[in-house]
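Note that one protein chain of the assembly has been removed; the remaining protein chains are unaltered in position.
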Amino acid sequence: MLKHILENVRTKAPIIHNITNYVTVNDCANILLACGASPVMSDDIAEAAEITSICQALNINIGTLNAETRKAMFAAGKKANSCNLPIVLDPVAAGASKIRTETARALLQRVKFTAVKGNISEVKAIAMGTNTTKGVDADLADAITDNNLDKAIVFAKDLASKTGAVIAITGAIDLAADAERVYIMRNGHPMMSRVTGTGCMLSAITAAYLAANPERPLDAVAAAVMAMGLCGERAHARLSKCDGNATYRNYMIDEMYHLDGDTLESGAKYEIR
Amino acid sequence: MLKHILENVRTKAPIIHNITNYVTVNDCANILLACGASPVMSDDIAEAAEITSICQALNINIGTLNAETRKAMFAAGKKANSCNLPIVLDPVAAGASKIRTETARALLQRVKFTAVKGNISEVKAIAMGTNTTKGVDADLADAITDNNLDKAIVFAKDLASKTGAVIAITGAIDLAADAERVYIMRNGHPMMSRVTGTGCMLSAITAAYLAANPERPLDAVAAAVMAMGLCGERAHARLSKCDGNATYRNYMIDEMYHLDGDTLESGAKYEIR
Partner (left out) sequence: MLKHILENVRTKAPIIHNITNYVTVNDCANILLACGASPVMSDDIAEAAEITSICQALNINIGTLNAETRKAMFAAGKKANSCNLPIVLDPVAAGASKIRTETARALLQRVKFTAVKGNISEVKAIAMGTNTTKGVDADLADAITDNNLDKAIVFAKDLASKTGAVIAITGAIDLAADAERVYIMRNGHPMMSRVTGTGCMLSAITAAYLAANPERPLDAVAAAVMAMGLCGERAHARLSKCDGNATYRNYMIDEMYHLDGDTLESGAKYEIR
């Protein structure tokens, strides 16, 4: 099934509208091209909704939000809803500032998202309004481990039920949950946290996976999470002694470019509960 | 002659003012450095015209335009005209939204451009105001092939005549035309379309080639198009089995860094009509 989901992206080549931050936007564009989709970036209120209407999915990332791009996020989100397009929310550093937490929460209230992807601190911040985010990194005390996994699953399913969105929580263990089912996934490599934008890239390809597989959102989100993690593993295996995080970034995108359905199917490490 | 044009860029080291999108701006800066020029990026209305006045060319790319940067584009364009500097317009995704089409058309009306570079959909949108752009990719039905080449040449020469600008249309076959002559060019590699920003990088170096060769704008634009295409070919030849579009991007810039006049002269594939 993962194989089929990945191949749908390459076959359908969806166009993804990204309202995203300027830090990692180039990597998001290139990994979308790598996975078989096409990127469009536009955050101008004068055109955001119009651009959304010619795309197959919308990816909203609040990484470097400002007053103007916030407007574009709401306008594009409403348009995507009216066009029945999948929408992904990446609430980058929600909890780190009042405006981030509020923007993410307001987006969730006024726009129906297909998926929300964040680390545990970010997802907790939008669920509870707590201000526990330590910059863009997950509050370590809140990381998902085998010890608190059951609790995290309940939290994720509950939030999925309340929002109607698939909730993806990334970390050493990754979760993707709807109200009924949860994927517990163990792909990826710790060095991914030393590359900026691995989370942003995941959000972007999640939008592409959803666009190409609208009938199974949970599976599509899980496939995207494991595709990214697997590329992180495979790229790490390619590193030579002198390579660091810059080369690692390039290799992850390269791996996404070559990733095929069989490789994803055999490399994916998960259980469903 | 191509050799001479390329060498002029390295000798004169022109400073290029870029008002460009935040998606591919880093690649534009690095490829300008690679070809022998120096980049300056500024899109603030408070300084745009002033920055233009200390540069040798201006590159306007509407990829992530907004209300503020639109103002800077017009101000810098007028200043470049009054300073007799070459100006390149890259109407990214013109046709994909009303504001893009209108901005590109308004720029063409109020600013005299030395060259316009786009895919066939973008160039048609600014010529005719049609809304046929499929995101940032060329409408496939409109791609230039050997079958519609004659028609495309007439279109390009006609638009060049009307605007006074060299018209460069990129695709599997690339054209560069003024009112009298057209270059039909066949460099490049299909995989270039899987790297974000190859078009933006081309616009940037086109400005540098024009700055260093003001007496022959058509030839300068054609040289830039073939230099970029040749770097795409040579970078592709360097790829190993695991390399994907991220490494390919880096290798294209690397090839531009090493490209010399003899290599361009012998590798350029073109005819002039």
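For reference, chains read A and B in written order, and residue numbers begin at 1 within each chain.
Basically, contacts are C-beta pairs under 8 Å (C-beta built on N, C-alpha and C of every residue); 3 or more make two chains touch, one makes a residue touch a chain.
Being a predicted model, the structure only gives us computed values, none of them experimental.
For the chain left out of this panel, the touching residue among A:Ser42, A:Thr206 or A:Asn250 is A:Asn250.
Residue in contact with the omitted chain (choice from A:Leu2, A:Ile16, A:Leu33 or A:Leu65): A:Leu65.
Per the touch definition above, the residue from B:Leu2, B:Ile51 or B:Ala152 contacting the chain not shown is B:Ile51. Take subunit B: the residues that touch the chain left off the picture are 15, 22, 25-26, 29-30, 33-34, 38-44, 46-47, 50-51, 54-55, 68, 238, 249-258. One chain of the complex is left out; on subunit A, the residues touching it are 21-24, 26-27, 63-67, 93, 96-100, 134-137, 194-197, 242-247, 249-250.
We adopt the following convention: only the chains that are shown with their structure count from here on.
Chain geometry summary: the mean Cα position of subunit A and that of subunit B are 33 Å apart.
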